[in-house]
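Pasting a structure below so you can have a look.
Only a single protein chain was left out; the remaining protein chains are all shown in position.
Then we have chain A:
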Amino acid sequence: MDLLSGVPRGQKIEQGGVAFGRRGHMHPILRTVLQRLGLGLLTLFIVSLVIFSLIEMLPGNFAKRILGQAATPETVAAFEKEIGLDKPAHIRYVTWVGNVVQGDFGASFASRVGYKRQVSDLITPRLKNTLFLASLTALIAVPLAIGLGILAALYRNSPFDRIVNSVTLTTISMPEFFMAYILMLFLAVKLQMFPSLASVDADTPLWERIYRCALPALTLTLVIVAHMMRMTRAAIINLLASPYIEMARLKGISKSRVILHHALPNAWAPIVNVIAFNLAYLVVGVVIVEAVFTYPGIGQLMVDAVRTKDMPVVQACALIFAATYILLNLIADIISISTNPRLLHPR
């Protein structure tokens, strides 16, 4: 996605909101929410259809994949029958959609007679882990990025600005796995400050969990800070040229007060959009970091499932990922609207 994607999206809402405001019956926030949720459901449906067809098109299937070299026609047939793969694709899809609408994601193909593995049971602990890592990273990265962005805008073109810019750009330019290995080499292998494995399970106490997640969270922080920081800086600097800021400055208000009280409130929309984009990335795009640190997150689960063509699990993961994007963008738009009086109170 384009680095500046937040900006055009913010503008689009502005226009939409204003246009509706003129016809004006419904509150713009409510309208956005309903509209987005409707579109979201449609998106989810399309996503499920696309994913299902793509996996169908791949060569091989779950039974053959699991049995590997041991797949003889009889064993494959027995296996396919057991997991229902012997039915035609469209029937399997319709059945699956029907169940999902009722909240049942079905059972993984890895289930056996007397050993049911519900997709929801597989996904729940993994999703919790992923959300934990994402929240931990967000708690560090978002305040850090915004703080650095504001400071960089405040002291723009100073050595501080240059250093912050070049350091964050360096960290974002490095591939995640490389960053992960570098951190692991120095902080885990050489200095032995943090564990190199982030293997946690349901019984891991909170502090232990935070300690084990330190390196993955740090890696992800370094990867996402630049984007948010630069957007904050750019959005603020953009506004500093506007007449009302000049007015404020002419009144003799201090530089930091101008930025915090006058520029920042109007800069929230693009910043929040970039934050939302990065948070979504933390949920859906961290599979490499998960693999390097052996963190049992949902990305790993989905890759596993794609490799073995465990369709129910792939489908459920894809839906969760799509829903994450939709919801986070929705929240970003709500914040954009509520921080912009022109959108909040349309005439």
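The rule we apply is simple: contacts are C-beta pairs under 8 Å (C-beta built on N, C-alpha and C of every residue); 3 or more make two chains touch, one makes a residue touch a chain; residues count from 1.
Note that contacts and distances are computed from a predicted model.
Visitor: UniProt names the one chain left off this complex as which of "Peptide/nickel transport system substrate-binding protein", "Formylmethanofuran dehydrogenase subunit C", "Ferredoxin" or "CcmD family protein"?
Guide: "Peptide/nickel transport system substrate-binding protein"
Visitor: Identify the residue among A:Leu85, A:Val100, A:Ala134 or A:Met184 that touches the chain left out of the display.
Guide: The missing chain is touched by A:Met184.
Visitor: Thinking of the whole complex, not just what is shown, which of A:Ile29, A:Ile140 or A:Ala291 touches the missing chain?
Guide: If we include the chain that is not displayed, A:Ala291 is the one touching it.
Visitor: If you put the missing chain back, which residues of chain A would it touch?
Guide: Against the left-out chain, chain A lists 58-60, 63-72, 74-76, 78-79, 82, 108-110, 112, 114-115, 117, 122, 181, 184-185, 188-189, 192, 195-197, 199, 201, 291-294, 296, 300-301, 304-305, 307-308, 310, 313.
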